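The structure that follows is given in the form of C-alpha cells.
Removed: one protein chain of the complex. Kept in place: all other protein chains.
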Amino acid sequence: MPRIGVFVCQCGNNIESTVDTQKVADETKKLPGVVHTESYKFMCSSPGQESFKKAIKENKLDGIVVSACSPHMHEKTFRRAAEAAGLNPFQCEIANIREQCSWVHHDPTKKVGTAKTMDLTRMTIQRLKKNRDLTKITIPVTKRALVIGGGIAGIQAALDIADGGHEVVIVEKEPSIGGNMARLSETFPTMDCSQCILTPKMVEAELHDKISLYTYSEVEKVDGYIGNFSVTIKKKAKFVDESTCTGCGECWEKCPFKADSEFELGLSKRKVIYTPFPQAVPNIPVIDKTRCPKILKDKCGLCAKVCGPQSIDFTQEDQLVTEEFGAIVVATGYDLMPKSKFGEYGYGKITDVISGMQFERLASASGPTGGAIKRPSDGTEPKNIVFIQCAGSRDEKRGVSYCSKICCMYTAKHTMLYRHKVHDGQAYVFYMDIRSGGKRYEEFVRGAIEHDGAMYLRGRVSRVYEKDGKIIVQGADTLSGSQVEIEADMVVLATALVSRDSATTVAQTLGIGYDKDKFYNEYHPKLKPVETVTAGVFLAGTCVGPMDIPESVSQGSAVASKTLALFSSDKMAREPITADVNTQTCNACWDCLNACPYVAIDKTEVKDRKGNVVKMLATVNAGLCQGCGVCVCACRSKAIDLNGYTDEQVYAAIATF
Amino acid sequence: MSEEAKMESTSSFEPKIMAFVCNWCTYAGADLAGTSRMEYRPNVRIVKLPCTGRIDPLFIIKAFENGADGVLVSGCHPGDCHYTTGNYHARRRWIAFKDLLDFTGIDMNRVHFSWVSASEAIKWVELINNVTDEISAMGPFMDFKALNRGKPESNEEK
Amino acid sequence: MKIPYYPGCTLNTVAKDFDTSAKESARAVGFEMEDLEQWNCCGASFPLTPDNIMGLSAPAKVLSGAKKAGDTLTTLCSVCYNVLKRTNKVMQDDKTRRKSVNEFMEDDYDGSLKIVHYLEVLRDDIGFAKLKETVTKPLEGIKAGAYYGCMLLRPFDDIGIDNAEAPTIMEDMLKALGATPVEFPDKIECCGAHLAMNNKEVVTRLSGNVIDSAVREGAEIIVTTCPLCQYNLESVQESVGATAAGVPIVYFTQLLGLALGQDIEQLGFDANGGAAKKYLKRKGLL
Partner (left out) sequence: MKIKLNKNDIDSALIQQIERMSGETIKRCYQCGNCSGGCPVSYAMDIPPTQVMRYLQLGMVEELMEANSMWVCVGCLQCFSRCPQSVSVANTLEGLRQLVLRKGVDHDRIEDIPLPMLKSAPQQAIVCGFRKFVS
C-alpha cells in the first residue's frame, strides 16, 4: 500500500476564497493509500517547504500530491523539496487548483471550487499511484564546437568559444571567411570601414590556436544529438596544397583565364585560380574547376609551372571528413533578391540599374573602381543617382512580405558616400517609411538629408526605363501627391534580403525548423532567440532574419555563451521525460521511427550468442528524445511508453474522473 | 426565456467534460485565463499531456466509459507545435478516428477538437463555455455508463 | 486543324482587315479559324466590380455558346480576349458568381473552355520556328515596334499570355517574319482607350507618348493587336512631333499576311491612310 501525502495550499486567499481547502484535506484523507493530508497558507514559502519536508519524513511518505498553483510555477520547487526529503522527485505531482480552478470559478459559497478541487486532487492521486521513480539522464559532452558559416556572426561566435578555451571548427563554403560583411564599404552609423574592422577579426580567427578554418567546405551530414554530434564535412578540392602554399600570388598573376568575380558581383573579373578578394583568409587560392582548361581538357597548367613551392595539385579530389562536436552554431547568413526579379525596374537589363551590394563594391576602396563611383556601362561619374528602397521588401505580391530592416540605413549611408565622392551630384531616395530604430540611427538618416543633401521622396517607383541615354525613373511623391520623374544616370535598388538558397537543405540536415520565408525558427522568438528546437544547435545572424552587423555580432556572442554553458561540465543532465521501448513487444514495424520528429529512434539489432541477428528492435536515443510522445500513439503493438506520461498514469487519472 | 430561467433549466444537468490538452499551448492558455482572473464554466477537468500527438484515441473512449458527457482535445495551432509536428499527427489521427468513434455510437458533437495557444485565454474561456452549453443541451451520455462497472473509489462526493 | 473563333463587333466592321488577314494567314500556316455560328458583343470591358453580374452575362453567353463548338476559343482583339478570358476564369473559379450567371442565362456553363489569343496559337501550337519556314516574303529591313497596350497583358494572373512587364511574344513573331523588332519602353503603356469618346486630350497625350517612344527607339512601323489601340494611335498622328508623324500603325496580322505571301490588296493597308503601303514600297516589299 502506498503512503501518499496530500498538501492543499491556500495561497493566502487566492485559493482559499473559493475553495474550502480544509474540507479537501479532510475528504482526501479518506481515499485509499492517503496517509497524510494538510491545508497550509503558503506551501511555497520557506516554512511551508520545511513543514512539507518534515511531513514526508515523519509519515514516511512515498508519494506526494501538492494541490496548489500551476505546475509551470512550482513543480520544480516541490520536486526539489521532495528530493531533499529523500524522495524520488518524480513521485511528487501537482494538482493545478489555482490557475485552473480557484481563479476561474468565482463562486463565493466555495461549492464549485471545492468540488472541482476534490476532482483534480483525486485524479492526481490516482495518477501518482502509477508513477515510477525516474532518474535524470546524464549525457557526456564533447567540448568542441562547429560553426557553419564564416561571416561576422560565425567569426564572433568562434572567437568567443575559442577564447573560452574550446576547440572550434568554422566551415565556410567560399574560399575565404568574411561573408557579406567583407563586401561592404563603410558601415553605418559610425562610417568605419568594413574591411578595417573585419579583417583583424578574420586574421584573429585564422591565427587562434583553438580555431580551425575549413574553407571551401560544406556540411554534408549531421548525426547524433546535443553534446554528441557526428558531422560529415565535404572539403571541396581546391587543387592547391594548403600546407605548402604561401599565398604569394604568382599563380593568379600568371593565370591567363578570367571569369566574372562572384565577390564583386559581376562588376569585375577574377582569374580562374583565385582568391575571392585581396584580404582573403586564408590567403590560399582555389582553382575554379568548371573553367580551368587544365582540369577540363588538360591544357595550360601555367599556374603549376610558376608555383615556387609546387603547391598546385590537379589531381586533388573532394574529401569527406567526419568529426565529433558537442554543439553546432548555424550562421549561414543571407542572400539578396536578384535584380532580375524586378521587371518594371529594367529587369536587370539596364546595366546602370545596380543593387545596393554592387554600390557597396563601387564605393569600397578595395573595389573594382578603387572607391570611385562610376557607371558600370561607361565608367562615367553619375551626377544624378536614384536609390529605390523596398525593392522586393514589403511586397507580398512579387517579393517578400517582411521588411528587410537594414536597407533604410544603408541607403542613407550610400547617399552620404555618394555625396562625399561626387560633390556636385544629387542623390534621390524613394522610400515608403524610414525605419531607423537603433542607437544613433535616426540622427544618421537626418544627417544624410540635412548635411549631405539627399532628396528623400516618400513614394514607390513604378517604373524605370531608358530614354535618350538617360534612365527615367517614374514614381510618386505621396507627400505632395504628385507623380515624379527623374532623369537619372544610375539607379540603385535596395533589393530585399532573403534567406539562402540552401537554407532548407541545411535545415533538413540539422533537423531545425524554418518559417515561410525560409529563415530559421528560434526556439522562442523572445526568450530563446539563439536556440533551436534541436538541443545543441544554435542560431546566429541573418539566417534567422534580417539584422544588421551589431545584432549579428551580439548573436554570435550569445551563442558562444550558450555553447560555453553547455561545455562547462563533462556531463549534462536533463529531464527523464523520454520514450521507452518494451523490447518484448516491439515488432519492428518502424511506425515510431517515421512519426518521430527528432530522429530519436534507432533500429537496433538483437544478436544471439553466435552473433547472428535474431531480430530488430526500435530503441530510443534518450539524448535526442524530447518527450513529445508521438511515437507512443503511433505504436501499434503498444510497445512504447512515455516516462512521466505513461498510459497507466493517464488511464488512472481518467478512471477516477 | 429570461436569463435566470435559462440558468435554472441548464443547472439541472451539469455535464462532465474531460479535456486532453498539450502542456505548451493550451495548458498555458488555460493558466493565462486563471492569471487574468477570467471566469468560465466549471465542468471541465484537464488532463495534461506533453503534446496532442501523445493523445491516444483510446483516452477519449476511456473518458466516455468513465462517465464523461463530452471530451475536448486542444493543442497548439498548426505550425506552432512545441515538438514541430506533434499536432499534425494528432490532427491526422483525429480525422481517421472520427469515423471510428461515430461507428461506436458516440455522437460526434460530444467530441471537440480545437487549437488554443498560450496567449488565447479568451478563446479558451469561450471554448469551455460553448462546449459546456452544447453538451448540456445534449443531455447526459448514458450509452457507455453500463460498461463502467466496478469503478474504484470514485465520485462519492458528487 | 480547325479552331472556333470569336470575331467580336469591331473585327466584323471597322477592323475587317484585321480579321481577313488573320484568317488568310492561318490557312497559310495550317489552321482554320471558324467563326462561331452565333455570337454577341462581349461587352468591350470586363466588369471591374465583382458584384456586376450583368457585365459577366454577355461574355458568359459567348463562352457557353462557344463551348458547343469545341474546347478552345480563339480571338484576335485584345479587348475581347481580355474580357472572355477573365470571364471564363470567374466561371471556372467562383462558384457563387457562376451560379448567378448561369441562372440568369438559363444555362449551365462551367468555365471549361480554353481561351487563346491568335498569337498563342502561333507560338504554342504552330511554333515560331515553323512559322519562319512558312514565310515566303521575309520582311527584311522592316523596323517594327510591337505595341501591346493593356488588355493583352493585364492582369497577369488572369491573362498570363506573356510577362506583363517585358513581353516578347510579338517581337518573337516579328523575328520569325524576318523583320527587326524595335524595343521601346512605352510598349506596355495605355493608349487612352475608350476615353476617345470624351477626353481627346488624354488620348492625344497617351497615344502620342506611345508613338513618340517607339519612333525615338527607331521603329518605322507600329504593330498592334487591338483595333482601339490602332484607332487611337492613328487618330493622334497629326498631333505628334514631325519625326513621328505619319508612322504607319498596322495589325500584326497584316505584316504576317504580307510575309506569308498574301495579296497586298486584300491586306487592307489602304485603311491606314496609305502610310503603310508607302513605307513597304520604300522598303522594297511592294
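Letters are used for the chains, namely A, B and C, taken in the order the chains are written, and counting of residues starts over at 1 for each.
As a convention for this text, a contact is a pair of C-beta atoms (placed from the backbone, for glycine too) under 8 Å apart; a residue touches a chain by one contact, two chains touch by 3 or more.
None of the values given here were measured: they were computed from a predicted structure.
Q: Counting the whole assembly, list the visible chains that the omitted chain makes contact with.
A: So, spelled out: the chain left out of view touches A, C.
Q: Give the residue, chosen from C:154, C:175 or C:277, that touches the chain omitted from the document.
A: C:154
Q: Quick one: which of A:397, A:423 or A:526 touches the chain that's been left out?
A: A:397
Q: Out of C:106, C:201, C:238 or C:265, which touches the unshown chain?
A: Reading the full complex, the residue touching the unseen chain is C:201.
Q: For the chain left off this view, which of C:4, C:59 or C:227 is in contact with it?
A: Of all options in C:4, C:59 or C:227, contact with the hidden chain holds for C:227.
Q: Pick from A:432, A:455, A:589 or A:616: which residue touches the chain that isn't shown?
A: Of these options, the touching residue for the absent chain is A:432.
Q: For subunit C, which residues lie in contact with the unshown chain of the complex?
A: Subunit C touches the missing chain through residues 8-10, 13-15, 41, 43-45, 47-52, 55, 77, 79-80, 150, 154-156, 164, 189-190, 192-199, 201-202, 206, 227-228, 230-231.
Q: Could you pull out which residues of subunit A are in touch with the chain that's been left out?
A: Counting over the whole complex, subunit A touches the hidden chain at residues 344, 390, 394-399, 432, 458-463, 474-478, 481-484.
FYI, only the chains that are shown with their structure count from here on.
Q: Express in whole angstrom the distance between the two chain centres, defined as the mean CA positions of subunit B and subunit C.
A: A distance of 62 Å separates the two centres.
Q: When the centre of a chain is set as the mean of its C-alpha atoms, what distance in Å lies between subunit A and subunit B?
A: 36
Q: Send over the residues of subunit B in touch with two or more other chains.
A: Residues of subunit B touching two or more partner chains: there are none.
Q: Can you pull out the residues of subunit C that are in contact with at least two other chains?
A: In subunit C, no residue touches at least two other chains, as defined above.
Q: Within the complex, which stretch of subunit B touches subunit A?
A: Counting only subunit B, the residues touching subunit A are 16, 18, 27-28, 30-35, 37-40, 42, 45-51, 53-57, 59, 62-63, 66-68, 82-86, 89, 93, 125, 151-155, 157-158.
Q: Could you please specify the touching residues of subunit A with respect to subunit C in the complex?
A: Subunit A residues touching subunit C: 343-344, 347, 349, 465-468, 472.
Q: Mind listing the subunit C positions that touch subunit A in their complex?
A: Interface residues on the subunit C side: 163-166, 185, 213, 216.
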